[in-house]
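Shown here: the complex without one of its protein chains, the others still in place.
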Amino acid sequence: MSDSPIAIVQHPEHLHHFVDAEQQRDAAQLGMWLFLATEIMFFGGMFCAYLVYRYWYYNEFAAGSRSLNIYLGTINTAVLICSSLTVALGVRAAQMGNRKLLVILLLLTIVFGFAFLGIKGVEWYQKYEEHHIPGRTFNADDLIRDYPQIHIDPRPEQIYFSLYFAMTGLHALHMIIGVGIFIFLTYNAWKGRYSPKYYTPVEIGGLYWHFVDIVWIYLFPLLYLIDRKPLR
Amino acid sequence: MFDNFPLWPARASAGAGNVDALFIFLLALSAFMCVAIFAMILIFSARYRRRRGIEAEQIEGSTELEMTWSIIPMVIFMAIFVWGAVIYFHERTPPRGASEVYVVAKQWMWKLEHQEGQREINELHVPVGRDVKLIMTSQDVIHSFFVPAFRIKQDVLPGRYTTAWFRATKPGVYHLFCSQYCGTMHSGMIGQVVVMEPAQYEAWLSGGGTSGSLAASGDTLFQQLGCSTCHRSDSQGRGPNLVGIFGKPVHLEDGRTLTVDENYLRTCILSPSKNIPSGFKPIMPVFQGLVSEEQINALVAYIKSLSAAPTGAAGGPSLAPAGSRSQNSKE
Partner (left out) sequence: MATVAVTAERENYLNKEYGIRSWLLTTDHKRIALLYLASITFFFFIGGFFALIIRLELLTPAGDLVQADTYNKLFSMHGQVMIFFFLIPSIPAVLGNFLVPLMIGAKDLAFPRINLLSWYLYIIAGVIYLHCIVTGGVDTGWTFYTPFSTAFSNTRVIEAGIAIFIAGFSSILTGLNFVVTIHRMRAPGMTWSRLPLFIWAHYATSIIQLLGTPVLAITLLLVVFERAFNLGIFDPTRGGDPLLFQHLFWFYSHPAVYIMILPAMAVESELVACFTRKRIFGYNFVAMSSIAIAVFGFLVWAHHMFVAGISLYSALIFSILSYLVAVPSAIKVFNWTATMYKGSISFTTPMLYAFGFIGLFTMGGLTGLFLACLGIDVHVHDTYFVIAHFHYIMVGGAVMGYLGGLHFWWPKISGRMYPEGWGRLAALLVFAGFNLTFFPQFILGYMGMPRRYWQYPPEFQVLNVLSTAGSTILAVGYVLPMVYFLWSMRYGKIAEDNPWGAAGLEWKTSSPPPTFNFDETPEVTWEAYNYEQIPAPPEVNVER
């Protein structure tokens, strides 16, 4: 049955259609980089919308930005950066064949991922309580009251929050997918499927995680830090 | 012979001839290219059809040929581009002194208002030989104002003014189409442009009962909505003096300098926080939702009338600068 198109591959590091393991590894890496390029274009569309509207409605964006919880945002940034560290160390552990360390680091990464998602959930809930979710329940009166120095038009204020939820929401979705990938990697690592000869899934999983981290590094200043100067 | 089966649209505006000339040039060019290529293919097919014993000759290519047939088309394309750009520039630059018609598009009809106050639905009467500028906005979705006989088309957007202009050259009745899909009766959002001799047009103008010019209704609104409380013409008000500002640059609080045009005025009325002139406080109330598109048009027309250059030959004596009236108003 080894020739059947649906046979279970016995050598994951060298699938039958590749000439050798090196070709397979090269192909996987190129594939992941190309996929990340598509993700850049995907988020890029939203960044374009953000840029246009921030230019047009600076005051509303500044006020909306101030209303975000900068402490939670900063903590989340730190959480993600730490998770990227554990990922990078994990790749190295795989390279060195250290199975136990690899599993610990992958688990830590997952924990950081959940922490990020939890904190983001708390932030979203705060927005819900403050009536900053766009749509029928939206109310910018508190912003108008809190920041009298910034003249806010409540209608485009909704655009800031629409983009806030769209951008952080899609980012969170990518985080969830990332956590799922890492659960899968952790399971396989625990089963001993990775070795210095073959740790490509860890490597390209790591690339994906780093990318999601970098998107957040852009989102954080763009959403949270628009204008935090003390108001007169 | 071709009355019921026409193959060319009527030519009824000053610009239509230019567009047609360029089109015919492109037709000729295309026909030439097609004939050239098809002829070559036919000739090669006949001459070099497969025959026993005769092999194809492998020819790698010819850089000279590639350069030639890249550069020559490039040059021709640039020429077409320039010609088209000149026409387009002309089309998008309404001449000074054009009479103005305000257009409000909505699903699924065109509402037009002349400066003199004449209102029309799905019909536009204009005199031959006069520059007419359309100032257009939509109440709902994107529409597009298309008059094939004039070779003009401009999308009409919600939340903004867009403009188009023409000078009709031939009396007659011409199609007006909506050419941006806008829902169920998009194909029913049609009408006509009626081009009349000047004398007939004056007769038509005075025939219908109007409630005064557009600017005059704007003046009335200006009082009713309380604008005159802050926007005083003696510059003592909390808002800027609006006399003579149209068409001039204005410096804003945030450092930008804009020109006062229809869109600027519209934004000020609907979203004042976007355009605070320097030296003024951001205290103007938001009028979004409190004024209709037609009312905005009237206010804009009124403010324009406060500026030096007379806007539109059609206005004539009926368009007294309404600023003189506001001197007498409650201040």
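The first chain written gets the first letter, and so on, giving A and B; residue counts start at 1 in each chain.
Basically, a residue touches a chain if its C-beta (ideal position, glycine included) is under 8 Å from a C-beta of that chain, and two chains touch if they have at least 3 such contacts.
These figures come from a predicted structure and were not determined experimentally.
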Practice task
Return the single residue from B:G97, B:G159 or B:P198 that touches the missing chain.
Solution key: B:G159
Completion exercise
Listed in rising order, the chain B residues that touch the chain left out are 4-9, 18-19, 22-23, 26, 29-30, 33-34, 37-38, 40-41, 44-45, 48-51, 54-62, 65-66, 69-70, 73-74, 77-78, 80-81, 83-89, 91-92, 107, 140-142, 144, 146, 148-149, 151-155, 157-160, 162, 175, 177-188, 190, 271, 288
Handout entry: Sites on chain A contacted by the missing partner chain, in the whole complex
Key = 3-6, 16-19, 23, 26-27, 30-31, 34-35, 37-39, 41-46, 48-49, 52-53, 56-57, 134-136, 153, 155-156, 158-159, 162-163, 165-166, 170
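Note that in this section only the chains that are shown with their structure count from here on.
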Handout entry: Centre-to-centre distance between chain B and chain A (centres being mean Cα positions), rounded to whole Å
Key = 46
Exercise for the section: Within their complex, state which residues of chain B touch chain A. Expected result: 254, 271-274, 276, 282, 286, 288
Practice task
Going by the contact rule at the top, pick out the chain A residues touching chain B in the complex.
Solution key: 56-59, 151-153, 155-156
